[in-house]
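Here's a slice of the assembly, chains where they normally sit.
All chains are identified by letter, namely A, B and C, in their written order; residue positions are counted from 1 within each chain.
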Amino acid sequence: MTMRIGVVTFPGSLDDGDAARAARIGGAEAVRLWHGDPDLHGVDAVILPGGFSYGDALRCGAIARFAPVMETIVAAARGGLPVLGICNGFQILCEAHLLPGALTRNQHLHFRNRDQLLRIESTDTAWTNGYAPGQEILIPVKNGEGCYVADERTLDALEAEGRVVARYLEGNPNGSQRDIAAITNEAGNVVGIMPHPEHAVEALTGPSLDGLGFFTSVLRALAGAGAGGQHPGGQ
Amino acid sequence: MTTQPEKSTGFAATDVLVSEFDGGPDTVQRAISTPEEIQPHTELGLKDDEYDRIRQILGRRPTAAELAMYSIMWSEHCSYKSSKVHLRQFGEKAPQNTRMLAGIGENAGVVQISEDLAVTFKVESHNHPSFVEPYQGAATGVGGIVRDILAMGARPIAVMDPLRFGAADHPDTARVLPGVVAGIGGYGNCLGLPNIGGEIVFDPTYQGNPLVNALSIGVLPVSRLQHKEAAGVGNVVVLLGARTGRDGIGGVSVLASATFDEEAEQRRPSVQVGDPFMEKLLIESCLELYDAGLVAGIQDLGGAGLTCALTETAAAAGTGMRVWLERVPLREASMSPTEILASESQERMLLIVTPENLGQVLAVAEKWGVWATAIGEVTPAEADGSPGRLVISWNDHVVVDVPPGSLADDGPVYARPIREPADLILLQADKAETLPRPSTGDELRETVLRMAASPNLCDKTWVTEQYDRYVLGNTVLAQPEDSGVLRIDEQTGLGVALSVDGNGRFARLDPYEGAKLALAEAYRNVAVTGAEPVAVTDCLNFGSPEDPAVMWQFAEAVRGLADGCQQLGTPVTGGNVSFYNQTGAAAIHPTPVVGVLGVFDDVSRRIPMGFVPPSAPGPAPAS
Amino acid sequence: MARVVVDVMLKPEILDPQGQAVANALPRLGVNDVSSVRIGRRIEIEFAGEPDLERAREIADKLLANPVIEDFTIRLDGAPAEVA
């Protein structure tokens, strides 16, 4: 049976169509979810896409966290539902306290869009189990507030528990502490990543096909092969 | 009837009492009874004979609101009064063409690219506002051109930004450039439109007058093409989008239609502020309305705000219109009717909808959290068959009663005097052959290094990295390629290429050939990607039309572009004229900027600029 | 060491999309009696020696505020604000 991946649209979401396309190319059925509708429509996993939800007023992701759909997602994520937050989605996951730390203004103060080399540091998550440990991938980064910060204790804990999922290589594009590009929660089902795997799934439009692994990994996880394991999905 | 975002934080305009304004607004009634009242028409930029014509059209003196409306609509920026006689050539010399579904005179030209799909594209200037307030000026420049594209029924899919600044090391460039780039990025990125190319040129000629041009392209099913006609008597006039504030009052006429000088400092408050988040919501709601077939007519509100949208939609249909101004949702309760009509508040559209559809229209607006307000209705033509009148009241006072066509179509037209610039012969005589040339290896090395380091030739990634080029997932080529290339249809591989180019130094030496060269460069850039060039848009940036030398440059450039387009078989589908780009008596180099659109049947056949490595991109990770 | 505080707010007639977005979100937190939210910047300047209000005013005017769209007030930390 085809897995169903929900992609949430908040007012101001921009990469929702791309995330849905990537999910399809990865082999899933993409289901569009609306910020105002708390029903997850029985999806097997959820992507919070990039963009400027609610205009990124106040802080990125600060308002989106209170959207009706988020209440359901937070509860379901605690129950094991695989959730991937990309860029603005990562910011929302931090604001919703599903992931530790925060994303702040890029240290050079500019929006930066470039093709970025990353190293996959953890393949123990629902979204990265298809990569080889230490695999280097090239995917676009594009953000104005992608500088990951957390206190030393949290950072040490993330490292010790293998929860740093990806690190920037060959130049840190935003000043993130310890070059962190992606992290996961303790269970490995929730991943937040600042660069955009969904923009690297087609030879015609991306710098590589290296992003596809995120969307195929989750299918393996759902099939029971990867981290995140068995879980009820949906509500 | 108004739908509001989740929560109203405002007040109702009706809370305002007429008595708050000295003796109430200047009504039509009052204008009739006080024919000799002195009016500030010169301060508003109207010439004596233009003012006389207004009195003749109305058979009385205009009210304060009417005077403001005429001053806006008859300004250079809105009326094209100096350029009209020349621009006609684009139509007269237009090559035979079956692709063009809408052309000059519409919000943007529309070009059919397959049996059921069309694209619309246009380049526009926001030069003066960007000098005054670089971030907001550039940001609202992007916002404005995107609404033009949206008004045609298209989903905007990309932007480009041809920019020109003064010397790279001039302190003013350090103020203007970062703000402009941040504004274009801030607005475009937040709107989710990939930036697929542009230009950055430094030249002292643009010192006091940087050029900020913005291009947008959109795609639409042919069947979704929209029109601006306020057709259908009894139809409802709906204002959609942001609330109206005191943004940019007098902006268009003041900023874009007069020479720019120190006095501009005092005009600063007329700059508008943009909200890309609201524009994104506006785009989504308009597209939902189009797809549901709920829109009978639509027009964006740009410079000239409601004044322009009301008069143009009514004039295009030949109908009349009745508008109740107190229904317009305001940000500031104390706004006068004239201010409401002149406001350039961003992120607004004017819709014409049937009464049966009104409920659904309001529901869609509510879903997206934008304001939608029925502010008027379409009224019949006159009994004798002549076009209807635009009647606007404010709290039961009729403040405007005009034939809309007199504002929108019948503005003054000037055949301004032209004279070849006196210094041109000398300039042309100063040939490149007389320049010193590197003759030794060392000199050659020095020349190459100097060129590589020059601001005009060096790497532009410090700018282009601030723009999102990946969003929407259809960008096939972007910076640093010579053309942007977009996939339009995932199934068929249908795609387009776009390039925008100009060279003010060439045009200064010979505006006729300079315009042709700009066209040829953009055409070549598109052709080398493998696309077939099919259509042209242009932004003509010049000094004051009241200077015969500038007017000559303009006339020559238009002639050159029209001839070039005729020879290449690519029609001009739309564009923009920006005059008064000068500081004191010194005009900028004449700068025609030309955009060329090309079409691919199969965009996977695009040819990138660099050599393609023999291996395709790496395989997907093991799964 | 002393601190000067500069508060920069958008001029009242200028659109404040951020404040608007926050105001619109409040009902979801169960807050319905807020009529407006405006968001500006608060800037804290520490001087190495004597705090220099004149200096701070100059900095605010040239660098911290954009006079086209913003107003600012300036004060010694703790003291009441004084309009620029």
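Methods note: a contact is a pair of C-beta atoms (placed from the backbone, for glycine too) under 8 Å apart; a residue touches a chain by one contact, two chains touch by 3 or more.
Predicted model, so just to flag it, every value in this text is computed and none were measured.
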> Using the labels shown, what formula gives the copy number of every chain type across the whole complex?
Replying inline: A x1, B x1, C x2
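The working rule: only the chains that are shown with their structure count from here on.
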>> Need the CA-centroid distance for the pair subunit A / subunit B, whole Å please.
In response: 37
> Approximately how many whole Å separate the CA-defined centres of subunit B and subunit C?
Replying inline: 34
>> Using the touch definition from the top, which residues of subunit A touch two or more other chains?
In response: 54-55, 57
> Taking each residue of subunit C in turn, which ones touch at least two of the other chains?
Replying inline: 17, 20-21, 25, 28
> Which bits of subunit C are touching subunit B when the two form their complex?
Replying inline: 12-15, 17, 20-21, 23-28, 32, 34-37, 66-69
>> Help me check something: in the complex, which residues belonging to subunit B touch subunit A?
In response: 182, 185-186, 189-192, 275-278, 280-281, 368-369, 461, 464-476, 487, 490, 603-604, 616-623
>> Please output the residues of subunit A touching subunit C within their complex, sorted ascending.
In response: 54-55, 57-58, 63, 66-68
